[in-house]
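Have a look at this one.
Here the complex is missing one protein chain, while the rest keep their positions.
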Amino acid sequence: MTNDRSDADAMRHWWRTSIIDMEPGKIAFRGHPIQDLIGNVSFPQMIWLMVRGDKPSADEAALFEAALVAGVDHGPQAPSIAAARMAATCGVGLNNAMATAVNMLGDVHGGAGEQCAELYYGISDKLRAGQGLSEAVTSGLDDWRAEHGKIVSGFGHRFHKPVDPRAPRLMQLVREAAAKGTVSGRFADIGEEVQAELGRQRGGRPIAMNIDGATAVIFCELGFPAPLSRGLFCLSRSVGVLAHAWEQMNQGGRNKGPMPPSYLPLYEAKEDDR
Amino acid sequence: MTNDRSDADAMRHWWRTSIIDMEPGKIAFRGHPIQDLIGNVSFPQMIWLMVRGDKPSADEAALFEAALVAGVDHGPQAPSIAAARMAATCGVGLNNAMATAVNMLGDVHGGAGEQCAELYYGISDKLRAGQGLSEAVTSGLDDWRAEHGKIVSGFGHRFHKPVDPRAPRLMQLVREAAAKGTVSGRFADIGEEVQAELGRQRGGRPIAMNIDGATAVIFCELGFPAPLSRGLFCLSRSVGVLAHAWEQMNQGGRNKGPMPPSYLPLYEAKEDDR
Amino acid sequence: MTNDRSDADAMRHWWRTSIIDMEPGKIAFRGHPIQDLIGNVSFPQMIWLMVRGDKPSADEAALFEAALVAGVDHGPQAPSIAAARMAATCGVGLNNAMATAVNMLGDVHGGAGEQCAELYYGISDKLRAGQGLSEAVTSGLDDWRAEHGKIVSGFGHRFHKPVDPRAPRLMQLVREAAAKGTVSGRFADIGEEVQAELGRQRGGRPIAMNIDGATAVIFCELGFPAPLSRGLFCLSRSVGVLAHAWEQMNQGGRNKGPMPPSYLPLYEAKEDDR
Partner (left out) sequence: MTNDRSDADAMRHWWRTSIIDMEPGKIAFRGHPIQDLIGNVSFPQMIWLMVRGDKPSADEAALFEAALVAGVDHGPQAPSIAAARMAATCGVGLNNAMATAVNMLGDVHGGAGEQCAELYYGISDKLRAGQGLSEAVTSGLDDWRAEHGKIVSGFGHRFHKPVDPRAPRLMQLVREAAAKGTVSGRFADIGEEVQAELGRQRGGRPIAMNIDGATAVIFCELGFPAPLSRGLFCLSRSVGVLAHAWEQMNQGGRNKGPMPPSYLPLYEAKEDDR
């Protein structure tokens, strides 16, 4: 009997979780019965609860929500959106089309927010250790670049020059939240000093903070671990992915390739490359 | 020059969209500049805007939000959640783990809401054509089963018996919204009559409306086309997927299989099956 | 103790398989120790063994191999290949890039072989029931179209006109195998009569058999169930997917979209569509 217990228990323990507690007729998330949550918490509050285990205040949730709203889409130039639209014409389900896109939000396409949050947290640690802001930013950038390379995630945009219109609006909301005491404003300071320092390093040419730099400020202000910046971006971007996959399904098309069928990829015999 | 126009235009037209309008420094979704949306619309309103093109009222958005909150997770018994947790131990990114789960929300695992919405819309068409509710439900069920088989999506649950705790709460919110005039209540009537009819067909044994049956009521009340029931479910469930993948990453593990490594799958030489 | 047995056994039985038998230090596939297979069976023979459970003759394996070779790639015009190449620039692993492509080989992009095999098997059943070839093909086409629609999978090609160069070569190999008695030639007859009948139905304009029509002939001759036509195509196409993802990684690029970044998708305000 003890052994019986242990086989079943071994299995149950293998799949243990602190997120959901279920019995027939009962579902509770993080200790809250689902029927108490439905209609009483907002969707962003529910996301926060599920991922972190606690409930945010209304003001925290509002700032969090702004970051989720800001990242929903960047159009069919983005490989993930293009792939979702192509998938939608290949005879797979809407879920498969959505998965195709999210799957492509890797280190380069979806990881900038995470990398930028690492930068900010590194600088924050230096501040806590007593460095001044300017010194912490300079040495934090050095540390980060030693690991990640020269180009700093969260700043500059190959398309939106000189300004990514999402960043100033998000930073404004962070400053308002700091003024209300919802957040400390520490990471807003860090983000803006990084931006200023990068401009100085470019000989005075200003560089924009982009969506990843701004949402990372928010996620750090709210205390999310860096890897969740990517996960939350995936949630946000899934909205645009769904919208585009659905629009494509209504546009029609079969096996939509990257360009109209009359255009052929260029064949380069290998010698041509030399 | 005309031809030049046409090559570039052919490409641009190949990727045409009504969702996003971009220029350097400008992003507008469905005609609204992004900076006007951030901080001013809720995340559910943004989802609605992206997918449909119009903005919901606050009351519509609240009902919509309840459906998004309700479907976030069903724990590691669900193959999608289990797969996301396994993927999180295989050395792939959080985005890949999330995609793995969403990819599995196919006709059987994630399609019930869509199928149920088709049933409701079919019955609604019969009502519009002049049939009474009871007759429309009976014949609507017949039509639906001819295409989809005997088991009616949205009703009954292999685990939550006798009641799926999410459904009554969602239906309560629909009724409240109907009382306020936010929605018509037409699909709430349909859903409840389907539930009653299924009970009668089982010789009086009641059957529960499940999460898919209840969210389909909401999505139909709000006018979403049936396939979007699946897409919106994917958005909602992505929340639980992220939470579980992240929890697993923190639990650790490498190449987590479906059961502890000391348990081996049973090998059945083919003859054993006969 | 009996109960203990049953918990562990329930788990083991839940994951039962006839494919692989493992113990520490032992791996056997379909009853054959792996060390006896390595170096002694070809890769196509191994594929056959794994999927079906028996080993093919050398002649059967050669015909099977020709079908696997024929389907490896169709270039970046194909959405799956384009998506793999885009994924390869997004900071995900080579495995993720490969999965992205295979995931898109749905009913429209990768399902033609399966649908065509269903057509052939349906016609074959009619032959067995005593119909003549011409009658069986005509009524088989009618049956198939009632389910699948007007366009017959496996015939015609939007690009390769008038001839898909893979089909005649594959059919030649089928005929040679039939002459040797390796296969019956029954499905070659069926495929060619379908092609002829489709030409007659187009008022005498000939239509090409395409790669899917020809590989379906081979898979049916060899006795593979129809759904495996898709699965085997996925194996074959994975080769081109790998080659393209790898070539793209060597070409470089970050977040490669569907067209050069200087070309913008066309924004159509919704009114423009009307």
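Per-chain numbering from 1; labels A, B and C assigned in written order.
Going forward, contacts are C-beta pairs under 8 Å (C-beta built on N, C-alpha and C of every residue); 3 or more make two chains touch, one makes a residue touch a chain.
Being a predicted model, the structure only gives us computed values, none of them experimental.
Asks: List the shown chains that the missing chain touches in the full complex.
Replies: Contacts of the omitted chain with visible chains: A, B, C.
Asks: Considering the whole complex, which of B:Met86, B:Cys116 or B:Ala136 touches the chain not shown?
Replies: Answer from the full complex: B:Met86 touches the omitted chain.
Asks: From the listed residues A:His13, A:Arg128 or A:Arg200, report the one that touches the chain absent from this view.
Replies: Touches the omitted chain: A:His13.
Asks: One chain isn't shown here. Among B:Pro44, B:Gly111, B:Gly191 or B:Pro225, which residue touches it?
Replies: For the chain that is not drawn, the touching residue is B:Gly111.
Asks: Which chain B residues would touch the chain omitted from the figure, given the whole complex?
Replies: 1, 3-4, 6-8, 11, 75-80, 82-83, 86-87, 89-92, 96, 99-100, 103-111, 158-159, 254-259, 261, 264-265
Asks: Footprint of the hidden chain on chain A, which residues?
Replies: 8-9, 11-13, 15-18, 20-23, 31, 53, 92-93, 95-96, 103, 258-259, 263-270, 272-273
Asks: List the chain C residues touching the unshown chain?
Replies: Looking at chain C, the ones touching the missing chain are residues 10-11, 14-20, 22, 24-27, 29, 33-35, 37-39, 41-44, 46-47, 50-51, 62, 65-66, 68-70, 72-77, 82, 85, 93-96, 98-100, 102-107, 110-111, 159-166, 168-170, 172-173, 227-228, 230-232, 234-235, 238-240, 242-247, 249, 251, 259-260, 262-263.
What we mean here is this: only the chains that are shown with their structure count from here on.
Asks: With centres defined as the mean C-alpha position, give me the chain A-chain C separation in Å.
Replies: One centre to the other, that is 37 Å.
Asks: Per the centroid of Cα atoms for each chain, what is the distance between chain B and chain C, given in Å?
Replies: 31
Asks: Averaging over Cα atoms per chain, report the distance between chain A and chain B in Å.
Replies: Using C-alpha averages as centres, the distance is 22 Å.
Asks: List, in ascending order, every residue of chain C touching at least 2 other chains.
Replies: 8, 11, 92, 96, 103, 258-259, 264-265
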